[in-house]
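Only a portion of the chains appears, each positioned as in the full assembly.
When the chains are written out, they are named A, B, C and D in that same order, and each has its own residue count from 1.
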């Protein structure tokens, strides 16, 4: 049954691809000529080129400009109209009485946001990876109505962050659905969004809820790529399910797990919309995260300070780059320990 | 029934429930409630009137206060359940309310006015779907124009994304060339750049290229997503190099190796990226909002957001349209997720 | 300790039936070999016994207990996969240790067993490599090693020696035999190598297109093949077949007439419908004689000199291809005309349905 | 030619204006007016970028009119009767042009005024009389507090989380934001006095904690939902809520607008609003003039006002009778109340819309005061921070 349906999907895919395939074949002759000139390895440049071109124009170049931005001051928007101030913006971010106490800093909110973000990232990434992994493992089993279950977990990803924030605010607010249920169950309602620790937990839970389908899907694709005969071998070796997971699944999932780890980390640092709608950074400043700070400084207040916002974002980016490079470094070491097959 | 159960609850081993089976079902049912519950509620809410939406505590289903036409009164009157002193309950229609006293009539016997303290009455409510939430936006805005724009952006951006990203990922996973790790690092490093950070410079670029108020201005900046390259590359690492070698022996050009060998074997990851790309582009909002300020080129999300004002957000329309705009993506998801099936890359080898 | 009983087992992939009604009783401590043409269902049968796959019909019992639905991990068998299925992310040592660690064996014991297996299979120098860094034969040996370190009560081996060189193959074969002896483990062994099958097996099961054709001891199958298929399949080069007419001959004898040319008489009575039978004669039982001195004249088509013996491919005047194996390096060249001489004490007869005809 | 109008909506005004424009186009076949309905976010975030790049629509409905004042077109040469405009809209021209300039950039489509709403039913049920027009903030909150007690409410009252909203009260207590050189003055006793009250009201549970505490920075949060659900007795917001409240409260209870409570210095609300301005970079200035002329016509403004339930800026309309298109008595009464309150605007409040540093002051106020409410800062620290924040922003913007 599932076979048949997959067959249909495959055939439909093939039908869609047929004309594309024909087009692709047209490319072949000129590309062969190119290949004759560049050699097999030289074709790497060709394969990279389109992506890198778009990437350069629309990502890299603006990024470089952004670095310049961070060295200017004033409210003007375009680089040409702005005053060069050197490292002043960075100086402002770093001017603190004591680095241990955010309150002693000129930009106290920046440091509060940094701290909040840090705690959030650690907790959220751990939670996200764990939940995504478990979900992927569960969805990877031979389930009936597989596409339904996949859709269930993926569904929230389809919602815009604003709607996500809104739904959960309705659920979590003082008179929300959750308290209604708590009340019906005989408990005392909690003001989830006004209590510091609950609000912080809520941001983590909601962001996991909203994005876990995304990462589960990546992991699911990775899981399905693990050759089945290895599981059979493990079964013959009398391996218990948990051990199969630790010793077979996890190592072989490593490349995809790395994707998930890097992406969750980056996206955790960049969390914004849903939190903005859900808690708005409150109570107090306890869920004020870096991007909200940047947004407030650079966009929300009518007197924008794009220079300061850029400086903050570049600091944030720099930290992320370092973290990611560490992750990649570890991964590369593993990769080099031997091509797998 | 038992066949249904058997169908649903197929288990790992044979006869008995392994703990992994128990856990699986725990997770699935839990997921159904936690993941799907709020979403269902969203759908329900999209049928609520603005008043019902603002209501505390919220109701699960869309309710409105029941009304009845009562003889002698022009307008329909609201119905209430009134608790009498003796504890019995009857349904009355409210004529008017003065302070804490409501003047009511029995709809069956509209002659006599009954005075009721408002504490003793609760509105009688019935389920009703505020279809207006759906109908109005269709009438008020150019739904089909926006739909066309959205579809164009989504399809074109996704196709370009899949093509360029997979090409780059192929180069980065299966070739050894100088600077490969540098390029990889660069790509991953730029993953961290949130759009809002490069918004202004990017705007200048788009503006300089004359892509302002053009759908291409929405499409192009998004197609080089580092996420896609990174994800595909990691997946391609798991494809055995021997297959490429075999193709080289078969005199396949590098392009054909990419097209005929790598792409099909990356299908699961491509499906994932396609799903993501469709979802992203379809739901994209911030960037199109910046690039598109003319309604001929609005996408659905941008159109939808005209309901977000300064002081007031018309959530009932936004929710309804959210539900409508979600339908195509759900269908796309259901179609594409089928390609996330058992990877077969290993089965060509001994 | 492991008696495996298959009762009416069948397996189909979709509409394609691959195994049909397999009934087989593998005795405790027996070494049984599955042979059969490529694609006949040997690996599938092995996987069913292992529990990696479920039969679509019939049942499997181990030691009398029905295990048809028992998962592989709980059947306590060890298997060498035709595709090796080595864990690519583990070193050879880890590959070998994995199953033992699962059983919570003490480290020292694990090391000892790995060392023993490594010695046996000559893989000690590669213990710290990953499978991807090994040659094909080395991988295969690791796959064998992974099974034998576990000292299980039953082994399932799917063409375990196919990628080894002759010398290693012989020594490994001997080690497996010794292991079988020492552990008195049941072994189910799939091979395409005639020598392996003949020397190792207690009994051989000949499969063909998902059905069992014959079960018996090696020499049984060699000397008394039940039908044309088994006769052709067991023994290399394969048996020569010739259509002959049979008629009663002298007392207690029958006379066989080759089409066209002369016939000869054999001991025993043969009864066959309208006298048409197939004569089977192994190449080893045909010798070359000078022209006129043999039973049938033939022309040499191809000579394969193996050093120790020479395979002579000939074509008879009747157009049949007949192979003869002669010891040593026989001085004959293609194009020569020779006479073939049959060793009539070793001939086999089959009726028109391909079944063996007993010669009484 | 084409005239593009960028327009955002809080309610039905998008439909109303489209209606009016259709009428205009029928009368002026040569002019094609395209109404681009956009999200408020576009006006707020994209339009400035576009303007800075020397582009944009021809006409836009904006709220940050002062800050972007350099980009507005002087309509004087293209409108039929500049004098009409001066008379009827002149009071607000300073809100939308650079200091010292004399241009006519456009007109206010809507005046807003902050003010309060009372749940009459709750007050009645509690038996608490509704305070008089001249009641102070303290008296109002005390009264609402009594209602809270008697009716077991979660809170007595709420104020929208916005610096703009509390500025009205600050000014009532004597605050003045504008210092010498028209730069922000350090915050004064008036502001401090009201801020302290606010913090105390949160602490003693009378002010709804959720609105202010469960957000940070300048995030805007309205308290309307609590009021709509009868969870609070008193709500301080502004005239724009009237339509919203009307549609959602329906017949659930009686409510009314009551202007702004008094402080020691005044009983003022804060004026504000959205303006329709023409943009300098237009290529069809004369057509733009025609459109603006049409939309600024007294009858058109009146119709727009009556259908949208807005407060008009047009002197002539204000002078006449406005017949709001609603049959909700609460609404009519409330709009009357706001019209009346607009006569009582203190000069300090009236000056703010035309002052370019208003936004940073509002932002700093709300950011820091809510931190005090959440227990993260002491009041003194907060006041010091507010001054610093404002100073930093001014310094940055002057670079």
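Simple rule for what comes next: a residue touches a chain if its C-beta (ideal position, glycine included) is under 8 Å from a C-beta of that chain, and two chains touch if they have at least 3 such contacts.
Keep in mind that what you see is a predicted model, and the values were worked out from it rather than measured.
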| item | value |
| --- | --- |
| Total chain copies in the file, per protein type | A x1, B x1, C x2, D x1 |
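Following the convention adopted for this analysis, only the chains that are shown with their structure count from here on.
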| item | value |
| --- | --- |
| Distance between the centres, which are taken as Cα means, of chain C and chain B, whole angstrom | 60 |
| Gap in Å, rounded to a whole number, between the CA centres of chain D and chain C | 93 |
| Per-residue overlap in chain A, given as positions that touch at least 2 other chains | 77-78, 175, 227, 229, 252, 299, 339-341 |
| Where chain C touches two or more other chains, by residue | 71, 74, 83 |
| Interchain pairs in contact, sorted by label | A-B, A-C, A-D, B-C, B-D |
| Chain A residues within the chain B interface of the complex | 5-6, 9-10, 12-13, 21, 24, 27-28, 31-32, 35, 40-41, 43-48, 50-52, 54-55, 57-63, 65-66, 69, 77-79, 134-135, 138, 141-145, 147, 149-160, 163, 166-168, 170-171, 175-177, 179-180, 209, 213-214, 217-218, 220-222, 224-229, 241, 252, 255-256, 258-259, 262-263, 266, 269-270, 272, 291, 294-295, 298-299, 306, 309-310, 313, 316-317, 320-321, 324-325, 328, 332, 335, 339-341 |
| Chain A-touching residues of chain B, taken from the complex the two chains share | 7-8, 10, 12, 18-20, 23-24, 27-28, 31-32, 34-36, 38-39, 41-42, 45, 56-58, 60, 163-165, 167-168, 170-172, 175-177, 180-181, 183-194, 196-198, 200-202, 204-205, 220-221, 223-224, 226-227, 229-231, 234-235, 237-238, 240-242, 248, 253-256, 258-259, 268-269, 271-272, 275-276, 279, 283, 285, 301, 315, 318-319, 322, 326, 329-330, 333-335, 337-343, 345-347, 349 |
| Parts of chain C lying in touch with chain A, wherever the complex brings them together | 14, 50-52, 71-74, 76-79, 81, 83, 85-90, 98-99, 102-103, 129-133, 146, 150 |
